[in-house]
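Every protein chain except one is present and positioned as in the full complex.
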Amino acid sequence: MLLIHCPYCAATLPELEFAYAGEAHIARPADPSTFSDEQWRDFLFIRTNARGLHFERWRHVHGCGRFFNAVRDTVSDKFLTTYKAGEPKPELEALLKAAGKDAAE
Amino acid sequence: MSALRIPGKGRVDHAQPVRFTFDGKSYQGLAGDTLASALLANGVHLVGRSFKYHRPRGVVSAGSEEPNALVGVSRGSGREEPNTRATMQEVYDGLAAVSQNRWPCLHFDAGAGADVLHRLLPAGFYYKTFLWPKRFWDRVYEPLIRRAAGLGVAPSEPDADSYASRYAHCDVLVVGGGPAGIAAALAAARSGARVILADEQAEIGGSLLAETGARIDGQPAWDWLAAARAELEGMANVRLLPRTTAIGYYHQNMVGLAERVTDHLAAPPQHAPRERMWRVRAGQVVLAQGAIERPLVFHGNDRPGVMLAGAARTYLHRYGVKVGERAVVVTSHDSAWQTAFDLADAGVSVAAIADVRAEVDSALLAGAQQRGIEILLGHTVTGTSGRLRINAVTLAAAELVATAAGRVLRCDVLLMSGGWTPSLHLFSHTQGRLAWDEASQSFLPGERTEDCHIAGAGRGLWGLGAALADGAAMGAAAARAAGFSPDMSAPTVEGDPAGSGVTTTELPGNRAAHNTRAFVDFQNDVTAKDIRLAVHEGMRSIEHVKRYTTTGMATDQGKLAGMNALAIAAETLGAPLPAVGLTTFRPPYTPTTFGAFAGYHQGETFDVTRKTPIDPWAEASGAVFEPVSLWRRARYFPKPGEDMHAAVARECRATRSAVGMMDASTLGKIEVVGPDAAEFLNRMYTNPFTRLGVGRCRYGVLLGEDGFIRDDGVIGRLAADRFHVTTTTGGAPRVLNMMEDYLQTEWPDLRVWLTSTTEQWVTVALNGPNARRLLEPLVEGQALTDEAFPHMSVSECRVAGFSARLFRVSFTGEMGFEVNVPARHGLELWELLAAAGQEHGLCVYGTEAMHVLRAEKGFIIVGQDSDGTVTPDDAGLGWAIGRRKSDFVGKRSLARPDLVARNRKQLVGLVTHDPRTVLEEGAQIVEDPNQPLPMTMIGHVTSSYWSEALGRSIALALVEGGRMRMGDMLYLPMPEGTHSARVTGTVFYDPQGERLSA
Amino acid sequence: MARFSAFSLMRHALTGHRDWPAQWPDAEPKAEYDVIVVGAGGHGLAAAYYLAKEHGVTNVCVLDKGWLGGGNTGRNTTIVRSNYLYDESAKLYDHAIDLWDGLSQDLNYNVMFSQRGVMMLAHTVHDVQSFQRHIHANRLNGVDNLWISKERAKEICPPLNISPDARYPVLGAAWQQRAGTARHDAVAWGYARAAAARGVDIVQNCPVTAIRRGPDGAVEGVETAKGFIKAKKVAVSAAGHTSVIMESAGVRLPLESFPLQALVSEPVKPVFPCVVMSNTVHAYISQSDKGELVIGSGTDQYTSYSQRGGLPLIEHTVAAICEMFPVFRRMRMLRKWGGIVDVTPDRSAILGKTPVPGLYVNCGWGTGGFKVTPGAGHTLAHTVARDEPHPLNAPFTLERFTTGRLIDEAAAAAVAH
Partner (left out) sequence: MTSEGPVRLTLLPEAARFSLRVRQSDIAAAARAFGAALPARIGQTASAGPRSSLCLGPDEWVLHTSTDDAEALQQAFAAIAGAAPHSLTDISDRDRSILLSGPLVEDLLSTGCPRDVSSIPLGAGVRTVFDTVQVVLIRDGVTDFRLEVARSYLPHVMALLAMANLELAVAAG
């Protein structure tokens, strides 16, 4: 069972309060009718399925109810960071550096 | 008292004898004994038979790593269990144990025939044979294999005990209560950290429980132990958990602990759970699991009476039991010398110590000489004898093994030690790396992935002083990392029985390798030559070796076998050990009952059962219920003598002719509020909502972004900025989650908020020509005429004095109302309506009648008439799509090539040729019933009922190009014969909708 | 290849089993092959075997990043059945059952295919409707699957709890007699041995790091830990890892990889003979020939390549088993583990050609592809050899995600495995 930091509650809490919500930063197009069948397929179905750092969404469903984003390593299952919905993608380099520094301590 | 029990010795209570039985025979043990120590005290070594060859086997260890001494234990009906380790089961008065995997009895086992045939049954033999004749596999071979399989017998009665679970949080969790663990717990606890200390043994103390010689901080070890335990017990920030096994180490320092609460008690208190699963979330973890002694691999090393030297020492000091009268020790490690000394001092005749090493510490030699024990350095074992218990061992000098005959020494126990393997099982669960240590020839903890610290023998530190010092240091480090300021003083030790040793693979013998039966995995009967065979057959990965030979796959999970198997495989491959590597350690650390995992989830509390406030009334009225998602709903209300068919027919008749009442409270409800509420619904649902008037409602269809129907419901506008949205019973949480998702992440600019109100309201549906007559007198603040309150209206008013949300809607085709009142008043309203309804012919109906009534009108049930592949158009709901809307969830998908294909399955009505034939739901439809298999199916029946109103059967079906087949005859080939049916529209009853206001 | 039989076993017994040859040689890769199969799971090995056996293509290499059979083939609960709803699925899975029956003899390796029957329990009215739909469709497709009463279910499986007071009472079951289990490891080993005997190279501990395409876009070969290996045809059959490999060829797939857990109990004497599955209480169970109860759990909610899984899910699964079998509560869990399953949006596989010439893919079997191992391998071999779909795998295209022509068993019935 993971421990997840909710950026809204500012607390690190048990996975049982959270629901996974798939890959992050896949915005619904403003006007889907302009999308070709292929573009629409990509929006609907194609996922990065990263082996390593993965941008993903969670919902603190049994808490504040908010959807938020996270960067998690899908090999170790460790979170590098979580951030509020709407905030920009964090810089991976910086995150990795920070994580590396922590591990060395 | 048996001569093997030393009066007054050990930690058992000599004043408290207990009686137990083994294979029906009664024995005496002492409080504090395990079943194994008590049997050994009675001179019983033979306790079981091995898995494959049914060889006689005895106790080899004194802990949870035991592979041989597995027994069935019973406390009576519903309390029987197989495969209990005798070394872990504490004795209590009345304990009944039986041996396993033998027939007719332990001493004479017909299954041992397999041992005679062992040459035909090498590793993996079953992959090579039983191939011909092919049909023999099902009928002869497999049944034979199955009969031979298994160890104990599964329980035959439902478990009579209960199980519990608990979450716990601490700063420092210490796993293992040996000297290292105790020192760690003390260091952390004294700094104020919240500490949990768990040990799988009955008593906390670990190897200290068998340590009588050393002194700690100037006191005898046991006095220090008592003081340390008392100190820990006295601290409010410490929880001590004996009889508690850390079974698995999960993500982010979550550790599962299985506590055995009552298995040691003769009379467990009422309401005490048998076991409890602790799910501990620790800031820091200290793993002080100690080390497990390695057996030696030699021909005949599996006879009863051959046991680990450290275990013999534990039986002596902790339980006051001599494991035999005449011992021989064979070892590659100093620690077994200490055992020999202690046994000799206790009066056991120790015939010899054979050490595979050519040189050992002079102090050990002196100790042996002093006690008159013969010393045989550079020696090996070439064989043992004795059918059900060892009676002699043959020893030979290693260099001369091929030529010299060796010496036969009589003995009744052979104590072996191949050194010690640090226990890193839990560490490995975290996917922490193991690092090979050349010096100690063992794997030690390498790179960590979690906040954990490994202490004591668990990281290869030998000796009491080292364990205590390391424990204190690791406990302090953990506390510091958790934010405390520990001090780091470690106790001092005198008389530390530290030692060293070498590791070996198979000991040199004097027989041809293929004739040597040197066991590596005792339980699964895997020998050294099996491992070599596997390698020769191309199983070059240790994982292949494991799976091909089954070494390490028995109930001890290779705790004894792992390193020996690896060493032999590596030698055969000609590769260094670390390059070959160990197999993966997986939870649980020791086998753990299903009950402990299930915890409170059994019977009534297995899963939530949601009931509406009307449920007690329905139950009292004899309703038959059905589960719908987590809810239970009344399906029908049979009168005496009625079956479902009769009851449903009556409920339908009454509803169509007078008035029917149904509890619709389980329908999901979402309050959608805010200035942009209408715009939000407009984007979510296929239907247009912006121009829906206040006081009006509309049927809405919700799609997934893939264009398929997800849910439907009626949506009422209570105010410009407030909607009451209903969903299907099962769909409520999903729909709310989906709406929140769009709202929060796609359209955060919309000023609208969602609140689940499913349970705020009790919903009573009234349908039928008398519905208005029944309701009218009870309603205040809203006229119910067609003009004032037409079909598809909603109003906030009072009903029977309660504030209410009243809907005029119909899922039956009759004039219908749905009254929502605050849940606390629901039952009162229901009873009031039931009473007032008498004069109007009111009948209460359940979900089954509801299904029939709506099917007569062609209304779909999402999930029954549609599944996740059905579009609104397929379901005949094309009209519900707001054509002028530029977008809504799922709209783009509706234009995908396959969703506009001509031949999609469409919902149609079916009327059978014979009106009395009610088709089976799920029946498949074909055009040509005479075609051969496989037939081309063009659709299936989704709903099918007897229609009381029409006096015939009706059905709905999804049929390819269905709407272009109106009037066509289609066929339904069933096992009992083919039915024919004609395609019709979906509305069977009152197609003009005249009854809505009748 | 030394033939296996009771006779050869006896002969080798006389010599102490000292001269059995390796079942498959540990090959080093050559510079070039006609076909490279990425992934030595059951599917990849079967494809190689059928390429050699049925299409005469023997210059084939199967590459695996670890030990063969160490992926999901080596960690699944071994259920084999074919009672799927849609024609496309039923036909492919039933083709697999036909191949299973006789596979031991074909491979000269006992894969212990045991047609002990699979029972799927219905607990709700909705289950009943959905099972009936399956049963009727199966019947007209020539696939055996019967509705049985709960009393009959109890007769077949005596420890089953059919009390009407259960939280999820058993209302009846669907019963496929031809379904059953097979010995997972033996399937990989049997295919490996038989493929190797026909000249296929099996290279272990050799991860494929990328797929190389030529200027014309067509496949040229694969980059591996042991260097570049040339091949005009590459078939990727790497289950949970497929997306990562295909991405390197510029093909993005609709896949997500989740941890799926399973567990076994301590071994006991035979207590029930068949496979029992329940989708409503979320658990399935069988007893292996060795005596352990083999129990399947679910997927964790998040994607992962860690081959681990959380405790809550296992707790739920075990509780569900104890609801179905209250007599098992005192049984003990011996070991639990995880695999990485690759899941498509419609829970059906992708099997066939890709937009890249010479590149073929077999993936998306998710939680249920062991049963189709012979069928997937067989039809994949056909597709690779002829560069065209086999009639049975033709519907399992990548294009269906563009057109919307999904094969969504789960949506139709919420049925797994």
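Here the chain labels run A, B and C in written order, and each chain numbers its own residues starting at 1.
In this text, a residue touches a chain if its C-beta (ideal position, glycine included) is under 8 Å from a C-beta of that chain, and two chains touch if they have at least 3 such contacts.
No experiment lies behind these values; they were computed from the predicted model shown.
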item: In the full complex, displayed partners of the excluded chain; value: A, B
item: Hidden-chain contact residue, picked from the options B:P7, B:P104, B:G234 or B:P269; value: B:P269
item: Chain not shown: contacting residue from B:Q28, B:S64 or B:T609; value: B:T609
item: Of B:E231, B:E671 or B:E927, the one touching the omitted chain in the full complex; value: B:E671
item: Interface with the unshown chain - residue positions in chain B; value: 162, 164-169, 269-273, 279, 281, 600, 604-605, 607-613, 631, 671, 673-675, 721, 751-753, 755-761, 822-824
item: Where the missing chain touches chain A, by residue; value: 1, 8-11, 13-14, 16-17, 61-66
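Here is the rule we go by: only the chains that are shown with their structure count from here on.
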item: Chain pair showing more contacts of the two, B-C and A-C; value: B-C
item: Chain A-chain B separation of Cα centroids, rounded to whole Å; value: 28
item: Approximate Å spacing (C-alpha centroids) for the pair chain B, chain C; value: 22
item: For chain A paired with chain C, centre-to-centre distance based on mean C-alpha positions, whole Å; value: 30
item: Multi-partner residues of chain A (each touching 2 or more other chains); value: 1-2, 19, 37, 44, 76-77
item: Multi-partner residues of chain B (at least 2 other chains); value: 250-251, 254, 279, 431, 706, 893, 896-897
item: Of chain C, residues touching chain B in the complex; value: 4-6, 8-10, 13, 15-18, 20-26, 66-67, 69-70, 74, 87, 91, 102, 104-105, 108-110, 112-115, 123-126, 129-137, 139-142, 159, 161, 167-168, 183, 185-186, 189-190, 204, 265-271, 288-291, 306, 308, 310-311, 314-316, 318-323, 326-337, 345, 400, 402-406, 408, 410-413
item: Chain A contact footprint on chain C (complex, rising order); value: 241, 243-244, 252-257, 301-306, 308, 310-312, 342, 344-345, 401-403
item: Residues of chain B defined as touching chain C within the complex; value: 51, 79-83, 119-120, 122, 125-132, 134, 137-138, 142, 145-147, 149-159, 161, 163, 165, 248, 250-251, 254, 256, 277, 279, 431, 512-515, 529, 533, 536-541, 543-544, 547-548, 550, 555, 557, 584, 586-588, 591-595, 597-599, 601-604, 606-607, 609, 626-628, 635, 706-708, 863-864, 867-869, 893, 896-899, 920-924, 926, 933-935, 937, 940, 973-975
